[in-house]
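All protein chains but one are shown at their positions in the complex.
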Amino acid sequence: MQIEAVLAGFGGQGVMLAGKILAQTGMMLGKEVVWLPSYGPEMRGGTANCTVIISDEPIASPIIPHPRDAFVMNRPSLEKFVPMMRPGGVAVINTSLITVKPERDDVKVVNVTANKIAMEVGSAKSSNMVMLGAYVGATDVVPFDALMKEAKKAFQKKAKLASINIKCLEQGYKLGQAARAGH
Amino acid sequence: MQIEAVLAGFGGQGVMLAGKILAQTGMMLGKEVVWLPSYGPEMRGGTANCTVIISDEPIASPIIPHPRDAFVMNRPSLEKFVPMMRPGGVAVINTSLITVKPERDDVKVVNVTANKIAMEVGSAKSSNMVMLGAYVGATDVVPFDALMKEAKKAFQKKAKLASINIKCLEQGYKLGQAARAGH
Amino acid sequence: MAKVLMKGNEAIGEAGIRAGGLCYFCYPITPQSEVAEYLSRRMPDVGGSFLQAESEVAVSNMLYGAAGAGVRAWTTSSSPGISLMMEGLSYIAAAELPAVLINIVRCGPGLGGILPSQCDYFQAVKGGGHGDYRCMVLAPSSVQEAVDLIPLAFDRADRYRNPVIVIGDGMIGQMMEPVEFKEHKFPPLPPKDWATTGCKGRKRNVVNSLYLDPIEEEKLNMKLVAKYEQMKREEVRYEEYNTDKPYQALLVAYGTTARICKTAIQQLVLEGITVALLRPITLFPFPEKKIQELARQAEWLMSVEMSTGQMVEDVRLAVGHDRPVYFFGRTGGVVPTPEEIRDAVKKHLTGKGV
Amino acid sequence: MAKVLMKGNEAIGEAGIRAGGLCYFCYPITPQSEVAEYLSRRMPDVGGSFLQAESEVAVSNMLYGAAGAGVRAWTTSSSPGISLMMEGLSYIAAAELPAVLINIVRCGPGLGGILPSQCDYFQAVKGGGHGDYRCMVLAPSSVQEAVDLIPLAFDRADRYRNPVIVIGDGMIGQMMEPVEFKEHKFPPLPPKDWATTGCKGRKRNVVNSLYLDPIEEEKLNMKLVAKYEQMKREEVRYEEYNTDKPYQALLVAYGTTARICKTAIQQLVLEGITVALLRPITLFPFPEKKIQELARQAEWLMSVEMSTGQMVEDVRLAVGHDRPVYFFGRTGGVVPTPEEIRDAVKKHLTGKGV
Amino acid sequence: MKTIFKRPESLTLTPMHYCPGCTHGIIHRLVAEVLDELDLRERTVGIASVGCSVLSYNYFNCDMQEASHGRAPAVATGIKRARPDLIVFTYQGDGDLASIGMAEIVHAANRGEKFTVVFVNNTVYGMTGGQMAPTTMPGQVTTTTPRGRDVDDIGYPVRMCEILASLRTPGFIERVAANTPQHIIRAKRAIKKAFQYQVEGRCFSFVECLSTCPTNWGLSPYKATQWLEENMVPYYPLKNFKTPEESEEGGKNAD
Amino acid sequence: MKTIFKRPESLTLTPMHYCPGCTHGIIHRLVAEVLDELDLRERTVGIASVGCSVLSYNYFNCDMQEASHGRAPAVATGIKRARPDLIVFTYQGDGDLASIGMAEIVHAANRGEKFTVVFVNNTVYGMTGGQMAPTTMPGQVTTTTPRGRDVDDIGYPVRMCEILASLRTPGFIERVAANTPQHIIRAKRAIKKAFQYQVEGRCFSFVECLSTCPTNWGLSPYKATQWLEENMVPYYPLKNFKTPEESEEGGKNAD
Amino acid sequence: MARQTQVTIDKNRCKGCELCVHACPKHVLAMSKEINDKGYFYSEVVNPDDCIGCCFCAITCPDVAIEVAVGDNKDRGE
Partner (left out) sequence: MARQTQVTIDKNRCKGCELCVHACPKHVLAMSKEINDKGYFYSEVVNPDDCIGCCFCAITCPDVAIEVAVGDNKDRGE
């Protein structure tokens, strides 16, 4: 089994880090993983994205024209990536910043007011963790406790932020689980 | 029939020009000709040389490891080129500047006090024409009148020098002829 | 050592340090600038030398100087930057200096694009600079393999006194994969008694590539040829995939493209089509003999590249007209999908040409 | 016109002017500096532009600019100088600009020597710069032929919007031979409506080689491939020598080396040994088909080069394993003698390998 | 209503890709306004160089060439020598012009090539992700100077105006900044003069414009304009370094 | 008898290939004498550059590297960064250093690389047959300026000391000449200082030495030394342009 | 205040850099609470009557998103 997720948003929203934690979790589970960022001049527009692949088999092409899942934190990302998704995938959408609806009825949409939730928990900067939690909650691509472990490691140097981030991850996860159950 | 001659001396002694006049003569006679100078860092030592090939057939390699004839105006040229000559060739040697004898008994040596003769005629700078005349006199590679015609053309812009050069050519030719007859 | 998740470019940086590449010169260019960024942090800690040069032209000449002084010197760059090193590289090869150049290839020609490509095969393998010289060329297909080949690159550069090129692409440079830094052991190297380290207690050394005497220059050329022939005998490296069972066709692909071919082959197996893969790890020396041998059992071969067809010439040189050699390529940063490769294979099986 | 005795380099300069090459950029390097010296005298008279640049890197980019502005631009240089143009050349090819580069090849690699050589074959033919591009490559074997091919080079550069390389060596550059400047007529060329000449009365033009979208970049690559394929169909040029009679072996040689082969063949004829010669005039496109055809009547082939063996790969690509393809080369500025070539031929006739 | 400020015709309508608050956009507009005001658009060729502004060929509404990294002055020389009737300008970043392109800019200036250079100094390699440039300030942290630029190891920032002004060949050399309305107004004046000198066939003309890179400086756009003022301006004085009039006089006396 | 002048040990016995009267030989000897006097021969690496002096690797009796055209400062940087304990010098002509090698010399100077440059300015490309150099004098006839250097077309001669002295990074920069005994004595003093600064690890050091090229100037060696004095010295003033002491002070006040 | 001025901001060209807000000597502009098509909080005219037509906002806008017009009638007298 191989799943691919593209994580996208503005630079500064933390999608790269979210992707790294996800890939790291996969690796610790003994899976084959690849994390591939967008790079180069496109960055200048202020958008950023990465692809995470987790697989039981050695991974062939790390460039995924049609990812199964997407995790989009702003409108340009939604417009760019959701149309590329494979049917049957999961799209987690940050409705704090995205007001339009994706024009797909063959993917499962999980709406998360990530900025709002993160703000409530304590820092708007942690919206990426809300999204990551929601994505894992909605897909179970990795067990949540394994994800938590890697997230804690990633934040261990910044004790203050750590607890906020962890809380955001949990809140997101619950939302994801709920959305999953909802269908 | 193909003859090759290497003409060598100090920079400033006019061996390049002598070679050009010889090649030009060959061309005007309807022969295939090539004139190839030495080039590059070796020049810095202050020596200069060129190779002239005159042939009835299209000319293959313009680089001649073993020329038939040589025409040497200073000692380094003698030391470099005379040993390379093919047996049976003609070596014209400027004994005004070269005091040693070539260590070859299989080539025909024509000694010419080119500087002295040129000085007597009117200009030490014309020693190259003495040498050229002697070479043609000793070998008849081209008819002397054809050579004269091209030499006159070459000097036509410098009327003063022209007559000296022409005279040197004649003097040289006579010496060459004499040397030829002498054997 | 445990596996760590590491970006290819950073893993390359770390591998270089561990291989003793303590003199690193660079000039930023996407998609490999992270090697320099990583080394600008790490080099001071390990007592090495990191310098961002004014240009790639300067880089190649700094390599020459440092290598000539007997120190393991290396650089990383990408296509246009590598083109600017062609004169310098030719000098390095001519002066018989060991240096390691890593080209994280992007799309060309010209400014092109920064996405993955294999369009610098000819430049690396046939020699993009002037004169008769060759570089040893290594082509990893994963971050782990890049990390493993870099110590080899440094060793062989020293052993042959010849530049070694490691060729990757933006995928290898940019992606994170789990890697492990293994210990690599090599036989002892001869002392660098030719290096310019001050002539105290010995005759003076000269690092040079000028030959006024053609006989001497030809001797150098012949000495170089002898080295390349030795490489051909002793350094050929490749991976075989699926060659232990009978196969109808043989794919030849290197680097990341080979990974995609493997997936394509897995898909074909499911359809009952048996195809094998030969993945050259050394592009020079090219696994010519191995391909000849494997070709005997195949109806035809196909070179799969991210280019308009470069390595395919070496495949054809190997097999001659004995078997059809097809080509499948995508360029410009378009990475071929396993499906496309699978379809290209099937087209030839049904006898329809591409 | 009457024949004049002219130095190759000066004849090249004159031929360039007559072909409309009125924008010339250069940097001195032996053995071709006389082209620049000649043009520094002549250009003002014909209203053209002569500029000695600060380096060969600058030259290649000046060519890019001037060619992009729609003017016939050219340069002459020699091996190390040409290496410095590799990035610029790749940009010229990518932006589809017409430019003529003349390489009076010297010995390499490195600073090497200034004597005649053919060691830049790969660089010219396979593309020494990064990326998938090719240059049309013309190889004259006499001063007269150089003068005749230069107008063709300018015409084809414009027609294909592609760089054209003329490859010679120090012999062609330095020697004087009788030459005649003939009139050359070509079909009309399309207008340069893509050139940056000020956008008055039209949409603005952009000369560029950056492609952020891989699909667009791949389109460019495919467009370039189509041009190269057209060249392969329409531009192949060669000379056959002695192929009208039966022959035992076929020599393949270009440039001045081919002249020497002819003498060797004449010598062999005297000994009753019949050998033919195929002299490629275009090195790219390579006369592959013709060689295949001629190879059928030969027992074996031999590529004769002033290199350690470069064109021989293209000969082998053409004939595969159908016939043995031998190689004979001298390097480093040593020009092979007819006798050596004759002996090499005889060795193979007696069955003894080289 | 009369429009007193609007988009110049010499800019296309394409939205620019620069990061929010990056002053590249301001400098683009100034050049475009000058082309409009001097009525040069239809006979101008601009050279985009490799750097964040590489895509400026999409923004300047005139014929454009994109040059290889650092070589824009050579490309411009090629065009101007081929077609002296055209107006030619290069638009170059500090990595492009002051690092890899040092030889080309010094020699173009020294030959007195009659084109105009707009040199955008933002102290970093913007496009490739914020590596050190020759113009990086002492102590400035970049992705390749993680401990700050150490002047004992790699020297002080390169000042291009000062270098070019040291040449004997006449030229117009001025340094301006794009960080405040006042500086921007002066910047435009300098750019206009630069083009006028070219139109008159007088000399090489060069305007260095101090610019921000909020993204790689890690500052908000406004903070970046302040950082420029406080850190760059003292080291990179804003002033005219050379006019052809002076150089000619100076020449007479000095040599 | 006591020998008061003899061949320095840091020169090999190989006869030099330079043309009669070419002052390259004098400058070689000065460098060799300094290496002897400072006892540096056994820990020095010299860089021969492409030009008439390319064969200097045969003459300097120390470890040598031959660099590609113009890139000697990059090669020297490579050596010095790899082995800071070695003493490194480049020996470069004006075509090499001031034309193709402009970027490399400016950046090495600007980084303050701790090696020594001996820059031989003879206003032409000697080795390739007397083409124009960036340093060719106004009106001077060369094989590529048959009508004399036209400063309106290609600008004024490049003055490297002036350019390098304009950099902020501390350095030692001095111009001397090799055409008279008096000048030669001063030249040696400058070269010695330059090496001393390197030995002390102080700074980049650069000595420009005006030199003759009788062959390509078409003058007798003695006339060439006079031509140098009359034509070059007024344009290329002989003086010290910078010492690290000054630069350090200047630095404190200026920036 | 003497003359009528009009600052027009092309909302969807705005990248929300806030340079214009800082440039305006009269605090005419402020950032919106909404985001535009590109996802940026854009600049808006909030105190139009205070505008003195100095164009500083337009001069500093890197995205050339601002146009300024002045009332013709009031202008004429000057």
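We call the chains A, B, C, D, E, F and G, going by the order they appear; numbering starts again at 1 in every chain.
Throughout what follows, a contact is a pair of C-beta atoms (placed from the backbone, for glycine too) under 8 Å apart; a residue touches a chain by one contact, two chains touch by 3 or more.
Here the structure is a predicted model, which is why all the values come from computation and not from measurement.
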Self-check item: Contacts of the hidden chain among displayed chains
Solution: B, F
Quiz item: Taking the entire complex into account, which one of F:T23, F:T44 or F:S68 touches the absent chain?
Solution: F:T23
Practice problem: Go through chain B and note every residue touching the omitted chain. | Solution: 10, 46, 74-76, 97
Self-check item: On chain F, residues whose C-beta touches the chain left out of the figure
Solution: 1-7, 11, 15-16, 18-26, 29, 180-181, 184-185, 214, 220-222, 225
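Please note the rule applied: only the chains that are shown with their structure count from here on.
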Practice problem: Would you mind pulling out the distance in Å between where the CA atoms of chain D average out and where those of chain F do? | Solution: 38
Practice problem: For chain A and chain B, let me know how many angstrom lie between their CA-based centres, rounded off. | Solution: 87
Quiz item: What are the residues of chain E that contact at least two other chains?
Solution: 18-20, 54-55, 66, 68, 99-100, 102-103, 107, 127, 129, 134, 154
Self-check item: Shared interface positions of chain A, touching two or more other chains
Solution: 41, 46
